[in-house]
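For this depiction, one protein chain was excluded, whereas all remaining protein chains were kept in their positions.
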Amino acid sequence: MIPYITRRLALLLPVMLIVGTVTFTLIHLTPGDPAAVMLGPEATPEEVERLRRQMGMNDPLPLQYASWLADAARFDLGDSIFLNRSVASAIVERAAPTLQLAFYALTIALLVGVPAGIIAALRQNSPVDRLLMTLSIGGTAIADFFLGILLILLFSVTLRWLPSGGYVEFTVSPVAHARSMVLPSLALGLSIAGLPARLIRSTMLDILREDYIRTAVAKGLRPSVVAFRHAFRNALLPLVTVLGYTLGDLLGGAVVVETVFSLPGIGQLVVNSIGRRDFPVIQGVVMVIAVFYLLSNLLVDVLYVYLDPRVRHVRR
Amino acid sequence: MTYVPDTPQCRPATDVTPRPDRVSRRTFLRRALAAAVSASALPTLLSACGGGGEDRSGATAVTPRPDPRLPHYGETLRVALSGEPPSLDMIQSTDAIVLLVTGHMYETLFTWDGDYLPVPLLAESHEVSDDGLLITLRLRGGVPFHNGEVMDADDVIASIGRWERVVGIGELLLGHVDAIIAVDQHTIEFRLNAPYGTFAVALARGLQGCAIHPKSVLDRSDDYNLAEPIGTGPYRFVGWQPDRHIQLERFAGYASTAGDPDGYAGRKARYLDGIEFVPVRNEASRLAGLQAGDYHYLETVSPDHYPTLLDDPNVAVDLLPPDSWLSVVLNMRSPVLASLDVRRAIQLALDHEPIMQAAFGEGFFELTPTLLPGADAWHSDAGAEHFNQRRPDVARELLQQSGYDGSPLRFLTTQEIQQEYNGTLVMAQQLETIGFTVDVQVLDGAALSAARNDEGRWEMYSAWASFRPDPTMRNITASATGWWEDEAKDQLLADLGAELDFGARFAIWEQVQHLFYEQVPRLKIGDSRRILVRSPKLRGAGPDELQPDFSNAWLEG
Partner (left out) sequence: MSAGRAGAAGSASIRGRPRGWRATYQPDRRRVWHRLLFATPAAVISLAFLIAIALAAFLAPVIAPHDPLLLDPAVRLRGPSATHWFGTDALGRDVFSRVIHGARVSLLVGVSVTAISAAAGSLLGLLAGYYRRLDGVIMRAMDGFMAFPGVLLAIAVVVSLGPHASSVVLALTLVYTPVVARLVRSTTLVIRELPYVESARATGLPDHAILWRYVFINSISPLTVQCTFIIAYAILAEASLSFLGASVSPETATWGNMLRDGQRLVARAWWIAVAPGTILFLTVLAFNLLGDALRDALDPRSRERREDAVVK
């Protein structure tokens, strides 16, 4: 196990180099520069040129690449051009809203999806099953930003129950925090709730057919007890695995929802940074998300191998 | 107090502030607004207009109100911005958001009264010698900075020096100055090599205005990074969490000027405990937030929302008189547009009404040739014969004669400013019908602002001309973008800067405006009437043209 983990960790380096280089190239292919953004709509070309020089934007690209690489090797992500702070601290500041959004959305997805999956499995091929499964596809088929806007129209504008956006830290006011996170979490959570629903349904159907379940039923245990004590518990493993794999996506993917609800998260940070060409921030965020994604995948792989001995000899 | 323009019942508002001098319709309306919302709680006025808060049809139901709900201290104002300010250093950016935020933190030597005439703010007075070559600037004494230091001549000289190195207008001013000398703590002499008539204008509130910072802070800063956001303003900086908020709090030690609030000048009562600026990029979210009571003021809102907002009791919406205009900059160095005939063909072809309809919607624009809408003293119809001619047939003929070879007009625009984008599409359609090939390129804001500095990259781009109280502020007409190079124009602009007498300056400006329409370096399409969207609880916000001032605003209830 240890050599396997070491090998996988070593493989992160070339992957990160690919990610970093591709990002650097893309960024510098992009027309537009931060000096012009900083100076605003009515600046003269002379003013822009002066600021460009000041920012070191006129240095040759290979030089800029080399200096980025040297910094990255020392885990130094540099300073933001606009935010008056280091890239690392900008990312740390934004991590909380994004992680919270991902966590709440996942919780909602599980609270909705898991019972739906169990019910569907117990009532296989009934109209209830069909309805639930169609709803679960429907959830994924609606654009989440559209869902977000509909939620704002209903709950913020019409009913005035919840704020339409903004963010309050949990430590400042737990209640205000909860209120600010409900709608974004719903928009993201409902659109992924179909995943656990369908996964739980299918694994439970598999398991319900296994011999030991038949034995349990034959022994006279009540079907509901069997379903929960045996089938559901065993269906959790694949669920955890799949959710682990999607966590990285969920984080990167909260971008749209953060935009609709003005949540100051990682997604907003990088979208806004692309908009104002804050190169060090774009580069830094992509690197950090990539590392996060790769590590979470590694963790899930390791967990899976550890938890399910059947896989050990099949893989690699 | 809800401001409903063009409603006769509100007009008596001006009776309360009688002004003997020239009053055009626009000044009249603006003054009605300023008076109506200005802090001094004028009971007669409030009863004259009814309490717009819950009685939105106050225009028709005139009910005297015994309790005019006087201004009071307390509460934090929440302002939704359309984006993050790129900097909290006023001189670094022409972005209006920067002025909106930093205008509360920093002050300039001069500011504007209700008629957009420059009046002293941090300055006490300035005197110009008879030959125009010596300007003596006296500063107000006992004005503290947020860090406790007291402003003196050294701070001002250091601030002007940094401003001049970064900002184009600063360069222009200092080009006329041989030496700046601190005579004593509160007196500065500017020794000029040529008369400079717009001294106070150049040093007044504006985009990239010359904010005064303590010398001790500037010593730790460089030209592009301000070490600490410290000024003399009525609100002081508390914290900035990008994409989350910028927080300001009342500056207890603020030294206010005397006199009733008038434009950006006069007393600043600082009723609000604090101001919080929240960037909300999505316009629908911004509106929903105001409707839900999360914000009290929205930085920009498309007039398309006007009808829906009128029906909402939680929103007060004011329609402002025109103060800025939609324009198209032509690249005079482009091989195609170097020809005056081709530029004239464009000018002749366009029908401005549908362009403005698409950009702003019916009722939210005016078509006038003046280049300084909102600054009524400068209103001029010079060149009107070239404005909005709508003669596509003549244009087509002229285009054929000009030898235009069908090479595409690269027309840059951005969807980040929806009005520019909408207008551009209509213009492109109109130009194509008379025989132009138009290549509309929709860029994001960052790409557009970089591309327009590259003369080989474009023929036209859509641009917004924001409000200017004086024609020497920021170059509508300079050679900078679009590269309008013309000796006669440059001479006129130099005279405009040097001349001291308003009548003479106005005559010069009319000639410039005439040249603008004759030589077509840029097209004026039309004036926009913006809408100001706020919570009905917000009262007393100052004028809007150079970004609102909340120093005398308060929140009701």
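In this document, chain identifiers A and B correspond to the written order of the chains, with residue numbering beginning at 1 in each.
Criterion: contacts are C-beta pairs under 8 Å (C-beta built on N, C-alpha and C of every residue); 3 or more make two chains touch, one makes a residue touch a chain.
Note that the structure is predicted; figures quoted are calculated from it, not measured.
Screening B:Leu117, B:Val440 or B:Met473 for touch with the missing chain picks out B:Val440. Checked against the hidden chain, the listed residues B:Ala255, B:Ala358, B:Ala377 or B:Ala507 yield one contact partner: B:Ala358. Of the options A:Thr23, A:Ser185 or A:Ser262, the residue whose C-beta touches the omitted chain is A:Thr23.
Checked against the full complex, the one of A:Asp33, A:Asp144 or A:Asp278 touching the unshown chain is A:Asp144. On the side of chain A, touch with the chain left out of the figure occurs at residues 11, 14-15, 18-19, 22-23, 26-27, 29-31, 124, 133-134, 136-146, 149, 153, 157, 188, 191-192, 194-195, 197-199, 201-203, 205-206, 238, 241-242, 245-246, 248-256, 259, 267, 270-271, 274, 282, 285-286, 289-291, 293-294, 300, 304, 308, 310-311, 314.
For chain B, the residues in touch with the chain missing from this view are 282-284, 287, 302, 304-305, 307-308, 354-355, 357-358, 361, 415-416, 418, 421-422, 425-426, 429, 440, 442, 444, 447.
By definition in this document, only the chains that are shown with their structure count from here on.
Our note on geometry: chain A versus chain B, Cα centroid distance of 41 Å, whole angstroms. Every residue of chain B that touches chain A in the complex is listed here, in rising order: 83-84, 86-88, 92-96, 98, 166-168, 207, 223-224, 240-244, 278-282, 284-285, 288-289, 291-294, 443-451, 453, 463-464, 466, 474-475, 478, 480-481. Chain A makes touch with chain B in their complex at residues 30-34, 36-51, 54-55, 82-84, 90, 93-94, 149, 152-153, 156-157, 160, 163-167, 259-262, 264, 268-269, 272, 275-277.
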